[in-house]
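For this depiction, one protein chain was excluded, whereas all remaining protein chains were kept in their positions.
== subunit A ==
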Amino acid sequence: MSGPSTRAGDGGRAVSARPRPGHYRRPWWRGTAAVALAFLLPSLVALTLLRLLPGATALWESLHHTSLLSGRSFVGLGNYLDLFANADFRGAVAVTLLFTLVVNPLQVAVSVALAVLYTRRRMAGSKVWRALVILPIATPPAVSAVVWSVIFRPEGGLANALLAVVGLPPQGFLTSPDQALASIIVLLSWIGVGYWMLFLIAGINDIPAELYEAAELDGASPVRAFLNVTLPMLRRPLSFVLVAATVSNLLVFAPVQILTGGGPEGSTNLLMYDIYSRAYSLGDMGRAQAEVVVLVVITLVIVAVQFRMLRSED
């Protein structure tokens, strides 16, 4: 770094300011690498130890098998092959896929609908009603799970009491293999929809009013105006919301661990919970780490696709 070249980053500020032909003035920010590193060091250490290192150890451990008798041995991709041959893991992948394909379009569609609804200028008190939808976003996921566990109680829960009002028979909710996943989707969307709606409302408010006025002059119906003005103009916030929702829904854990333990009949065994039970209930660390790697890779691919999409638009 401190070689003869005066371009070296940390040469210090004392380098002679000999006037050169092109009267090139040494920029004020040169020679600040050491200072910058001092400012950056604490965070770099924290991020390396707390984010990158565990990612790296997961990768490393996933290539090894550890047993009490023989210690650690290198098994290559063995853990991954075992994992994909494992019925529980394949079940978890299927459940996660189904969950992903339902929960994300649902949350995005509902939050678009609500964002459009609550930006109608003709609604009286829209700010108040909108605030009611936003209130649940403050609820931590684990708290939402606990609250909804009481609402969903098959006997004497609020949900069945409300169903009785409209004359429907009581349901099993979290105890039913057919309804448990849907019940979890409800309690997650109760928080999620209001959150995603915030981004979309911001996006709608950024759309120039002239575009709507032009559509009105052309005699476009509200539906047409939505399809031809709102949706195209919302492309960026929409694609962001879709990806952010997909990533955060891939990581759903608290409701499964608190409410169903992956059941009944594995119907709510999402990937995050499968990793957790593989690591701690089964004590199968090598394969659990392989599963961590699979989950991280899926997430990174989704985010990379988003970056691609946003970049190609610019």
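A few points about this structure:
Throughout what follows, a contact is a pair of C-beta atoms (placed from the backbone, for glycine too) under 8 Å apart; a residue touches a chain by one contact, two chains touch by 3 or more; residues count from 1.
Going forward, contacts and distances are computed from a predicted model.
Only one of "ATP-binding cassette domain-containing protein", "Carbohydrate ABC transporter permease", "NADH dehydrogenase" or "Transmembrane protein" fits the UniProt record of the hidden chain, and that name is "Carbohydrate ABC transporter permease".
Which of A:98, A:162 or A:282 touches the hidden chain is settled by the complete complex: it is A:162.
When the omitted chain is restored, the residue from A:117, A:211, A:229 or A:309 that touches it is A:117. Considering A:136, A:154 or A:264, the position touching the chain not shown turns out to be A:136 (whole complex). Take subunit A: the residues that touch the chain left off the picture are 9-10, 28-30, 32-33, 35-40, 42-44, 46-55, 57-58, 61, 114, 117-118, 120-126, 128-133, 135-143, 145-151, 156-158, 161-162, 164-165, 190, 193-194, 198-199, 202-203, 213, 216-217, 219-222, 236-237, 240-241, 244, 247, 250-251, 253-254, 257-258, 272, 275-276, 279, 285, 288-289, 292, 295-296, 299-300, 303.
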